[in-house]
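For chain A:
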Amino acid sequence: MKNGETYVGTREPEYFTRDGKLTRRTFIKGVGAITVASALGFGARGIGAGEALADEAPAAAGERAVHAVCTVNCTSRCHLRGTVRDGKLVRVEPGDMPGRPGYANACLRSMSYIQRLQDENARVMYPMRRTGERGSGEFERITWDEAIDEIAEKLNAVLAKNPQAASFYSFTGDLGKLSWEAPTRFAATVGATTWDIEGIMGDHGASMGMTMVFGTHRGAHDSRDYLNSKLLIAWGRNVADTHTSELRDYVAARKNGAKLIVIDPRQCSTAAIADEWIPINPQTDPALALGMMNWIIGHDLHAKGKLVEESVAPYLIREDDGTYLRMVDGTVVATADGAEAAEAGSIGTAPAAQGTAGAGAGTYVIWDELTGAAMSAPEADAIKGGAARPALSGSFTVDGVACRTAFDHLVDACSEYTPERTGEICGIEPAVVERLSKEYIEAQPAGIRMGQGMQRVYHSYAPFRTVATLAMVAGYIGVPGGGASHAGGTATNKPVAGYTGPVYDYSDWSNTGKKANLVPSSQVYSAAVDHDPVPIDFLWIANSNFVNMSPDSNRIINEVIPAIDFIVTADPWWTWTAKYSDIVLPASTYWEHWDLVDRSPWAMFNQPAIEPMGESKSDVEIMSLLAKKTGVEAYWDKTDEEWVRQFVSTDHPAWDDLDWDRDVVEQGIYGRSDALYDPAIVYADGAGYKTDTGKFEFYTETLVEFDDEVPTWKPPCEDPREGDLAQKYPLVYIQYHDRLNVHTQHILNPALEVVQDEPLLQMNPVDAEARGIAHGDVVRVKNDRGDMKIRAFLTEGIVPGTVATQSGWTPDYFIEGCYQNLTHHTICDAEEAYSMTNSAFYDVLVEVERA
Partner candidate 1 sequence: MNMIMHVLPLLVFTTFAGLAAGAYVVDALCGGLRTGGSDASPSAAPCCAWLFPLVCLVLLGVGLCGTLAHLGQPLRFANGMANPGSMIAQEAYWSIAFGVVIVIDLAFAKVKGAPPRPVRWVGAVVAVGLMIVTGLAYYHSLGLPAWSGAATVPLFVLGDLALGAGLCALLDRGALASGKLACANVAAQIAFAAVLVAFGLHLARIGADMTGLLVAAGVVGPLAASVAAGATHAGKLPAQAGAVAVCAFATVGVVLARYAFFAAGMM
Partner candidate 2 sequence: MAEQKHYGMVIDTQYCVGCQTCTVSCKISNEVPGSAHWNHLESLDGEVLYQSTGTFPRPTLAFRPLLCNHCEDPACVNNCPSGAMRKDPDTGIVSVNQDVCIACGYCSWVCPYGAPSMNDVDHVMSKCTFCAERVAEGIDPYCVAACPANARVFGDLNDPESAPSKLMQERHAEPYLPEAGTRPSVYYV
């Protein structure tokens, strides 16, 4: 791995370096060679040490520097530096990240956000009670006392009958610990229902795919590791718009000689700086990965050693029922208990939720070529040491049970994906499939960054699972410059010898008396309408524009919402959802309240930089008010600031240097004393797989009944290739997250209008011409569920047969309708069996016509 100095030199302008500033604490502690080296380099460039050590530019007269961490749900968590004048936030800049020079970042959304959050016409200013029909937007102002009394009366009535009939639905609008968790924590204190959020929001396919093969929801190489890559593939991931804090590392990698390839149905922003854009039909990414595997294996270029040592490739699979062959004390046993869904208990909302490694690891079987006999699957080290030589391929009979290796199953699954067939499915020239396969395997190493863009489809676990398996077949898992990464970069902390306690004190926060009833969010519609699996008589929505960001908004409005007796929304904004609520409560934003983001190796803090707008309150304040009326005030006895202080008050060495006033109040970010700032990778040396087998597990026996035990490609739910629906609605409709929005909360910050001021339908001129549509024409996009009227934006930068809009636009900005009218919520049995259905937002057919 290259050293940090090279890295810093590669990507930073040497003149007027701003980002490289280090805080005094970090510099003096000298937490790592990297930091010292870059600090010295910085000083040597001629900027005075005193200035370099100070935090950022001093505030001008009459101005006050303030800090926050952006808590909207992109994968960055940027430290923001703001300026307050006359009680108003007037500017936002990138805030320094101690220990990681060049990582200061603030995107255009976060900078312009201050305009919207200080606009009283955009904000919910006071508690409001609905006076008109739901959705009419007619409300009257009431006092907090009235609001809480009314809500408590409704809630207590429901709690008295069936606590689980009260639901608290908190999503990702504010990922600060307090804001995000307060509503669900409240649910726990009263024994009500909460929702496991990933399914309906369409992020869960990635988690399922990752969990199948790695045993954890997330896992990524630090993006700085791509300096070690010869080839970097952004696969369905538009990092330039959706993870802006890491973009500099991609740029540095490319300057360092790595080839950057973007695989995406759209020529997205990241494709603008790529060496190559490979346009792929939406919903077909697993087919491409299978085609690449087929080519690699067909050319005998697969990483046999790594597959044998670190994956389930040599594991024997029973021919009779497709389960793993298991032996106990040298005797084959019937399928063991371990075959139960590995992740049943770990579908939690927190990214850290993960399985336990190797629960049944000792029972799996390989065929040892040294002894010509079956044996218990050995550890990787034993194989490396020559104690065993597991057969990668072959059919064997063990104790009378016919078996084949898992690898042979994978080979079979890949075999039909010739370059020609792959190309036909994916809309890619067969020669490009071959060249991509060749470049990928020859790069040594090649990194892949996977994006959620490819998994908002039916059978949504397939894309991440298959692409990750490709990386394993190529031998790139756990290799510097390689990997098949999902989500943010990995930062780490030093293990502290002899200290076993937690870093953060969440004991009081976790103590809720009762427990919440956690239900998969894929079932929220059926819960409301059919009372299955729980009724919803009372619904509290927080941190969520539920109607705007969930599939099939017409169904929500016409079926789901009318079935719910009482809806409260706590939100900073007058969302589409708020308009369908009975009481709307004004919530404060991350610039207005205390909060914590424990993003290792930093602790990042929010605190009131400005007075909360109107009568807005934090989620903790709101829940604490309600707690007083619902008999659980004992669990809600702290102010926001008291909670945050308690969280960071352990005697863990991480806090050795914490100075509250300096680090929290003045700087808003604390680099932990146990921090490691070096770029880290995952699964180095084959360690860390949290699957049942303890290995990279591309064979998932629980999916045998769905004919999906190894990575496969299945046609989408709404298939443009054939059938009546394709006749009627021949175009695939996808959405994408772009520079303007994360979800709906940045629509439309005034300063963003110059970038784009209305939603647009991207369309290839080939499709437009066939329909007599010109650039800028108003068109109607429709299917059986709904429609929208929108302007067409013709571009060669989208695959023919597919149209796309930016996600997050609210109905106000459409000429008519809204994009979410078009999407659907279709339960996928395989996903529901594994954990829960992931909304297939990008698995939608439409027709487009001139309006």
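By definition in this document, contacts are C-beta pairs under 8 Å (C-beta built on N, C-alpha and C of every residue); 3 or more make two chains touch, one makes a residue touch a chain; residues count from 1.
How were these candidates chosen? In short, all candidates are chains of the complex that A comes from, given by their letters.
Remember, predicted model here, so these are calculated numbers, not experimental data.
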| item | value |
| --- | --- |
| Complex partner of chain A (touching, any copy) among 1 or 2 | 2 |
| Footprint of candidate 2 on chain A - complex, ascending | 11-19, 47, 51, 57, 90-94, 102, 104-108, 111-112, 114-115, 240-241, 244-245, 247-248, 251-252, 254, 267, 269-273, 277, 279, 429, 739, 751-752, 754-756, 764, 766, 775, 793-800 |
